[in-house]
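Removed: one protein chain of the complex. Kept in place: all other protein chains.
Labels run A and B following the written order; every chain starts at residue 1.
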Amino acid sequence: MEYFLTEEQQMMVELARKIANEKIKPVREHYDENEEFPWPIVEEFAKSDLCGAYIPQEYGGLGGGVMDLVLIVEELSKVDGAISLALAASALGTFPILLYGNEEQKRKYLPDIASGRKLAAFGLTEPGAGSDATALKTTAKKDGNHYILNGTKCFITNGGDAEIYTIFASTNPAKGARGISCFIVEKGTAGFEFGKKEKKLGIRASSTRELIFNNCKVSAENLLAKEGYGLMIAQATFDSSRPGVAAQALGIAAGALEESINYARTRVQFGQPIASFQAIQHILADMATEVEAARALLYATSKMMDAQHAAGKKERITKESAMSKYYASEVAMRVTTNAVQVFGGYGYIREYPVEKMMRDAKITQIYEGTSQIQKNEIALALIKEAAGKK
Amino acid sequence: MNIIVCIKQVPNTTNVQIDEKTGTLKREGVESIVNPFDEYAIEEGVRLKERFGGKVTVITMGPPQADSALRSAISRGADNAILVSDRSFAGADTLATSYTLAKAIHAAGKYDIIICGKQATDGDTAQVGPGVAEKLDIPHIAYVKKIESIENNLMVAERMMEDGYDVIEVPLPALITVVKEINTPRLPSLKGMLSSKKAQIPQWGAKELGADKNKIGLTGSPTQVMKIFSPPPRPGGEKLTGHVSEMSKTLVSKLKDLKVI
Partner (left out) sequence: MSNEIKIITEKCTGCTLCFKECIFGAIAMLDSEHLLSDGKKVKKLAQIDLQKCTFCGACVQACKKFGAIELKREESAVHLDMDTTHYKGVWIYAEQRHGEISPVVYELLNESRRLAEKLKVKLSAVLLGDKISNKAEDLIHHGADRVYVFDDPILCEFEDDSYSELLAKLIAAEKPEIVLMGATNIGRSFASRVAAKIETGLTADCTSLDVDINTRNLLQTRPAFGGNIMATILTPKHRPQMATVRHKVFKHAKKDDARKGEVIKKNVEHSSLVIRTKFLKFIKDISAKVNLADADIICSGGRGLGKPEGFKLIEELAEALGGAVGASRAAVDAGWIPYSHQVGQTGRTVSPKLYFACGISGQIQHLVGMGSSDIIVAINKDAACPMMKLATFAIEGDLYEIIPHIVKSLKER
């Protein structure tokens, strides 16, 4: 479908596709198999200016918005949904600074992220605080011009490989959710260590680690906004970042669809290409329809977010953002499962790419809010809207 | 350092398919790309600029559409570009092309090094690079796989040969043609792509170059294409069958019968 992208956006897509096909495709199996962080590819992202697509020009970016990030992540994910995550997860870690950072904080951190010299990561989840994020136990105790952080974060994407972390910790446990604050913590800060790297079902080229804070002393200058603003920052970040996950899911699904069509046209059974069988045709038709629907919803949401931002409006877009992520991730799981089905036995072995795509797709239904949490958000927004009308 | 890179736009044969019935190329919808060897030339030019400073000027001779090849070079780090284009240049063979490009390089001003791809993938002649050097009366080194050093206006480069490589020293200005081994071309950057869209690319015709009209285009081309035809398709092969050890024996005995082993 024609989405009338701007000339700049078409260029970004073209470039991301080039990187995906020329640089990522030849090595994707290697990084998956070895569970290795794809540094050479991240360098390619940096050299090609992709890391700063959504960051304003005054901080060294290209001045694009959520739509630009979405297009890039989708295109990269068509080939590898794990390697693209290095860039997408960095954006997740960057949004708190972009949305709530003061001028000094933005000047200090955004240019390095935009140029790709440094990656960012987002630290909210804890062993006892997953879907119930406000149950976090990490504390930040004020000590003069500093805060002392203590606690453990888990399942942190880009953990260990990123240089800049946006960390959520309670400055006032008595206040519960309203006592959460957000800090920028740099790798190398004393008392900030990394725990074990997780072994995962999918997105194995992406690093997932524990972050351990043991009397970690962080300057008060690194507090984002004010004490107690943490929950708001997290919510606003998710509004902006969920389209990124949706784009990752969409890309994986679109990649699996393309592989399936190509395979169906060449694989011969019963003396003819399997694409000539209606059984296969109907699967392909379902896959294609769902992919296009997910894309239409995601693009519409992203464009709306960018338009709102450009108009200076600060309304929450939680519902649409959650819908895009929820729908795209469900589609990704269905489409990749179907892709494996189209490939049959060959789909189940590692020599063909759809097996990996199916493994990679699963995480999109889980992180940055499970599908069930997204539905909670959507329903809550619906009820609020209805109540507001009366 | 003033670096000139000569490039050519060619049809992309990567995805070209062969018509199984006729054995000829399927030519519909073939896109135009920068000649693959010229990508190495552009990259080497940009790397020299990064090492020694200066600027990279890309030149192409071709139809106005070749403008996109020049913009692609700018997106990868070239500073400016010149499109050498004129109806009267059409039909040029390698001699007329060498003359025209040499005129354009001369008109572009002072230069220290000219870099060309080893050959273009449409004509595969490898003749234009050395031809340009001759017309400019400067030395050249063909098939360069590495520039070892540039010091005191002397360049030392490795020339790929069939049995190894020669190390050659040459005073600048000089022309080199480069092979794939010399580097890995970078992808464009988004900033580069954006600036390439805005770049002003002058178009120079025969008049601007002060070219002798007897030396350009078909008029200035000693060679003429008499006919173009499709080569006869290779006779169909034989598919060996049976157990692996049987197939191996059959193959060896067939090759022996054919006296190739």
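In this text, a contact is a pair of C-beta atoms (placed from the backbone, for glycine too) under 8 Å apart; a residue touches a chain by one contact, two chains touch by 3 or more.
What you are looking at is a predicted structure, and each value in this text was computed from that prediction instead of being measured.
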Residues from subunit B at the interface with the omitted partner, ascending: 11, 13-14, 16, 18, 24-25, 27-28, 30, 32, 36-37, 63-65, 85, 87-88, 90-91, 93-95, 98, 121-131, 133-135, 138-143, 145, 156, 158-171, 174, 179-181, 214-215, 217-231, 234, 237-240, 244-245, 247-249, 251-252, 254-256, 258, 260-261
Residues of subunit A (touch criterion as defined above) contacting the omitted chain: 26, 266
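Criterion: only the chains that are shown with their structure count from here on.
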Touch list for subunit A against partner subunit B, complex: 7-8, 11-12, 15, 18-19, 22-23, 44, 47-50, 53, 62
Of subunit B, residues touching subunit A in the complex: 186-194, 197
